[in-house]
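Missing here is one protein chain; the remaining ones are kept as they sit in the complex.
We just call them A and B in the order they show up, numbering each chain from 1.
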Amino acid sequence: MASITIEGVAKRFGDVRALAELDLTVADGEFLALLGPSGCGKTTLLRIIAGLESQTSGRVLIGARDVSALPPRKRGLAMVFQNYAVFPHLTVYENVAFGLRMAKADKARIAAQVEKAAMLLHIEALLKRHPAQLSGGQRQRVAVARALAVEPAVLLMDEPLSNLDALLRLEMRAELKAVLAGAGTTTIYVTHDQTEAMGLADRIAVMHAGRIEQIGTPSDIYDRPATRFVGGFVGSPPMNFLELPVRDGKVDLGGFALPSPPGAGQKVLLGLRGEDVALSGPGEDGFTFTLKVAELLGPQILLTGTAAGGQPLRIVLAAAGPLPSLTPGSDISLKPDPARLRWMNEAGQALETRS
Amino acid sequence: MRESRALPYLLIAPSVIFLVGLFLIPLAQTAVLAFQENGGWGLGNVRRMADDLNFHDALANTFKVVLLAVPLQLALALGMTMMLRKVQRGRDLLVWVWSIPLGISDLAAGLVWLAILTDQGWLNSVLFQIGLISQPRAWLTYETPAALLAAIVVAEIWRATAIVFVILLAGVQLLPKEYEEAAEVFGATPWQRFTRITVPLLKPSIQTALILRTVLAFEMFAMALALGGRNFPVLVSEAFNAQYFSQDYGVAAAYAVLVMVISVAATLLYLVALRTPAEQRS
Partner (left out) sequence: MTSTIGSNRALFWTGVAVLCVWTLLPIYLLALGALGGRDIVAQWPKPFAPFGATFEALKTFLAIEGVWRAAWVSIQAAAMTMVMALALGVPAGYALARFRFRGAGAYRVLILMTRAFPVAILALPLTVSFIRLGVYDTPFGVALVHAVLATPFATLVCASLFMGIPKELEEAAWVFGCSRFTGFLRVVLPLALPGIAAASIFAFVLSWNEVFAASVLTVRQRTLTAYLLSVLSESPLHLQFAGGLVLIVPSVLFIFLVRRRLFAMWGIGNR
């Protein structure tokens, strides 16, 4: 087990800057997700940690060791690849045993470790088969078993579930969580799927265009996004952002007044999640939401429309609760949950709230 | 991975050294040797080559074979490729049978056709048995130059069509069927589909095949010797004679340079004539 420290790591590919200077620390035993859209640099960062790419500047430390110049095999880590990278010419047993064989472990230890990993991943019955005879999900298990068998100090995972179909992904996610919790290995997990990150990670680092926008626990990220990007990326439907004018210490939300947050300028950005609004009762103050489309999504209804001067807004109401008129074009009066407002300046940076 | 930047260069180094030493340098040496005379530059070797008794015959024979055999081979190979597309079962077997000549040396091919065309060979046997001739007829003598030429052309076609065929086949595999299917939907006949869609799309493969085949054809040697012997001189056999029997290295080099120049000219011709402009590439 070891911690991972990244100091000032940057990466250029010719003229293209893939990673700005990044600093990041992953505690011993922690599960950190690198979350972001494709092209944000998360995989590049992971590969730099693995030693598969070399950084343009900066250092990588595993535990107290500076591994920046070491090849992958000398860094004491294991990796699960997106396309599994299970060796086709070896049996499942030989695949899982591979790392141990390269480390010249003795036969008894190899057998014990392979058996342990196989049991954890429920592939004991497949040990004699070749990867070509396995399904995608089974190959994925082999890849994970191979990584766990070497009991690495650090485990790296590069979108391991993205090639599985949706149902399998859900099952594997739960299994992975159980298996990894048991092992307690320091893990970095790259994904573009925010539900995966939210479900698996102790902390999430949200990345965008080569920078880390925010690092925090899943609830930090969800409830208190630091930037507009983070708010918009995490959560489904994405967080809404309304540009609202500030006058005399009050924010004008389509006629509904809200106390202005500290540090607000002439305009302010209100981050509001679709589920954090409610219908205003009779006689209650509210702002007008003009409905365009209503979609029934099982237990919820997604309403898409405009508010506060024609700005797009998406809200979510419980299908079983009281519902307004759902005719397109109708006006609905809504009130926001004051505890769940996320204020940002015009640049998309969060403003600290009073409390 | 952090590795020596020189790694790729180290990996190709052995082959580069090898090719430079055993290809580029002898190439230069041949060129130099051809134009050297008494320790200086001169066209003496070239003149001796051109004055040689057999030179004009060799030049003419070589070109005759190339100009006759190569187009026929292209046509035949195209036909074979198209026919193969219609075969489902036994495809592999058919490809193998039709590619067998690929593995056959030009010398062996010459011997094969010698067995057929020699005075007491199988061709005469057949002709005799169906009553066309009453005694063995000579096909390969200097008295029958047209027959000899035809024999060599036929033998060359037999031997080397497989080369063109295999390259065209590889090219055809890469052609998506949609283009021809679209043409069919729009009313094109099989012949129109072939000439207007398939062949133009195959141009790169045809170019490759023609370059390779033509260069090899100008190098023709053992076939001519086996079937024609002294009656059918070609450029390379004359080069061989100069080198091996007359020990006239200069003239041999002159022949070599001539063959190289012709090959390069032909290659350039194909590259230009069968060029696919970038816009037309898929």
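Assume a residue touches a chain if its C-beta (ideal position, glycine included) is under 8 Å from a C-beta of that chain, and two chains touch if they have at least 3 such contacts.
The structure displayed is predicted, hence computed values, not measured ones.
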| item | value |
| --- | --- |
| Touch partners, limited to displayed chains, of the chain removed from view | A, B |
| Touch with the omitted chain, as defined above, among B:97, B:132 or B:182 | B:97 |
| Contact residue for the chain not shown (choose from A:150, A:201, A:215 or A:308) | A:150 |
| Residue among B:114, B:150, B:188 or B:274 touching the omitted chain | B:114 |
| Option from A:69, A:103 or A:318 whose C-beta touches the chain left out | A:103 |
| Footprint left on chain A by the chain that the document does not show | 50-52, 71-73, 77-79, 81-83, 85-89, 98-99, 101-103, 146, 150 |
| Chain B, residues in touch with the chain not shown (by the definition above) | 1, 3, 7-9, 11-12, 14-16, 18-19, 22-24, 26-27, 29-30, 33, 80, 83, 86-87, 92, 94-108, 111-116, 118, 120-122, 124-126, 128-129, 136, 158, 163, 166-167, 169-171, 173, 205, 208-209, 211-212, 215, 218-219, 221-222, 225-226, 229, 236, 239-240, 243-244, 249, 252-253, 256, 259-260, 263-264, 267 |
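Definition applied: only the chains that are shown with their structure count from here on.
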| item | value |
| --- | --- |
| Interchain centroid distance [CA atoms averaged], chain A/chain B, Å | 62 |
